[in-house]
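Pasting a structure here, questions to come.
Missing here is one protein chain; the remaining ones are kept as they sit in the complex.
For subunit A:
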Amino acid sequence: MPHTTAEQVSLASSFVLQAPPGEVNDVLSDLRLVVGDDAALEAGVTQALEEYNTEQLVSVDVPGESYKMVLSPAGRIQTEEGTRYLDARNATTYVVDPINLTVSSPEPYPIPSSLATVRDALQKALDGYLARHFVPQPKAGQADQALGDAACAVFPPLVASDEDAAALGNRVWIMEVVSSRYKPTNYWSGRWRAHWEVEPDKLEVRGNIAVDVHYYEQGNVQLHTTYAPHITLPSASITAEQILQLVFDEEAQYHAKLTESFEKMRDGGFRGLRRVLPVTRGKMDWDKVLGYRLGQELAGTRSPPVASS
């Protein structure tokens, strides 16, 4: 049954969106071998890649800057020439190649000062949180470090002037945190993503935390988690540092809860599926098992065949 290129591209796109952390290029090169029409594939999956990059908060190097810029739906700007991405730290938009992630054609994107003040304060507080909990730190006695990085960004409402900002019905600042690690020598990769929508006027912060892990030594094991916390702010005049403290508390609590969930699944669901050993604590006596079956049918009784321990 022949398939049109459009159908192939739509199927390929759905695989791109499911790529584990750091493996989107591997998925793409597999798809190139399967589809066999590189030009059509690349043109077709561009949209899926842009979606993948912003959904996964892929972060890219900005020329001349020490930090990484986070690709987020909150900083995506559609222009007549195509998609541009906002680096709110230096109020500049760029064109980002969705495949090789190179950054080019900077253009200034002034942020109204009434929004920039709050944004800069949130950014400073978020940078501190990132440095304390996500930026890879060398560990004692561990020579073979995992690769990867952490990045964060704060996006203001995207309006052109202070007048427009004042006219906004709801002013929402978006904070993104992303931390990725890859350790191919130990067959794993992982990503922690946190998305926070800060809306002081409504005394609200809405979050979404997602953690993905891929472990692939002689197999394919994946962890996928989602959690959507909700924070009520005590007052609209709360400081950025105080907001970050509340966000930090939520994430720390979630991290602890997730650690507990592993124990819960191990001692609950997993144990309930298969025992380590039968109730008798001995392995099965395979020589007796067929005779046992016969005997059970004759006598109508039951005593499991186990090797004497």
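The criterion applied here is as follows: a residue touches a chain if its C-beta (ideal position, glycine included) is under 8 Å from a C-beta of that chain, and two chains touch if they have at least 3 such contacts; residues count from 1.
Assume contacts and distances are computed from a predicted model.
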### Summary
Should one name the undisplayed chain from "F-actin-capping protein subunit beta", "Elongator complex protein 4", "Large ribosomal subunit protein mL40" or "Trafficking protein particle complex subunit" using UniProt, the answer is "F-actin-capping protein subunit beta"
### Summary
Among A:A39, A:A167 or A:L273, contact with the omitted chain is made only by A:L273
### Summary
Only one of A:T117, A:S161 or A:T225 touches the unshown chain, namely A:T225
## Note on the structure
The one residue from A:S72, A:T92, A:Q123 or A:S180 touching the chain left out of view is A:S180
#### Entry: Hidden partner chain, residues of subunit A it touches
1, 3, 7-8, 11-12, 14-15, 18-20, 23, 26-27, 29-36, 132-134, 137, 146, 179-181, 184, 187-188, 190-192, 209, 211, 213-228, 239, 245, 248, 251-252, 254-266, 268-270, 272-280, 283-284, 286-287, 289-290, 292-293, 304-306
